[in-house]
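First up is the structure itself, then whatever we jot down about it.
The complex appears here minus one protein chain, its other protein chains still in place.
Presenting chain A:
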Amino acid sequence: MNVVIVDTECANLTSVRFAVERLGYSVLITDDAEQIRAADRVILPGVGTAAAAMRNLQRKQLVEPLRELTQPVLGICLGMQLLTSHSEEGDVDCLNLIPAKTKRLRDSGLPLPHMGWNTLQPTADNPLVQGNDSYCYFVHSFAVAVDEYTIASSEYGERFASMIRHNNYFGAQFHPERSGKTGEALLKRFLELELC
């Protein structure tokens, strides 16, 4: 199994790598388009801002290569938001791999960012999470609205998509690498997933 983490030069690359290694897989962190193309699994991590992350991907000429992948791809946190068509954060066009939009979480009087452990309500066809109301670790101020690409939702002032999917592209708004056993199980299923 050839697992690649796309080097987005963001802060949480290391914890994603360690999480995959704890499952017994070796990991390559790279921004080389050929190596990303050749991978069996691609993970797109991200923290920071959507505009900065998109600039990095453009500078590294990774936008088109990332758009052409056919193996399972998992975007984490900002990495998930980058899979959508557009983010309100910096009013930036994203990779448009999942036709959803990323918006600022509504100010409902709750503290923001949405930070901490919250529950997931997965859809019946979610191949990565089993069981309702598992807790996962979130840190974000922007979120994707619930639509037909949502495969899990969560509630914080409003309901938002905590996981999305279109074809081989998956996104998780929370951090599976920091979500205890639930996150481990999700990553394991992603790595063992067989797409039909």
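The criterion applied here is as follows: contacts are C-beta pairs under 8 Å (C-beta built on N, C-alpha and C of every residue); 3 or more make two chains touch, one makes a residue touch a chain; residues count from 1.
In the analysis below, contacts and distances are computed from a predicted model.
Student: One chain of this complex is missing from the view, so tell me which of "DNA repair protein", "ABC transporter substrate-binding protein", "succinate dehydrogenase" or "Imidazole glycerol phosphate synthase subunit HisF" is its UniProt name.
Tutor: UniProt protein name of the non-displayed chain: "Imidazole glycerol phosphate synthase subunit HisF".
Student: Looking at A:13, A:27, A:76 or A:95, which makes contact with the chain not pictured?
Tutor: Checking each option in A:13, A:27, A:76 or A:95, the one touching the absent chain turns out to be A:13.
Student: In the complete complex, which positions of chain A touch the hidden chain?
Tutor: Chain A touches the missing chain through residues 11-15, 18-19, 21-22, 47-49, 110-119, 129-131, 134-135, 137-141, 155-156, 175, 177-185, 188-189.
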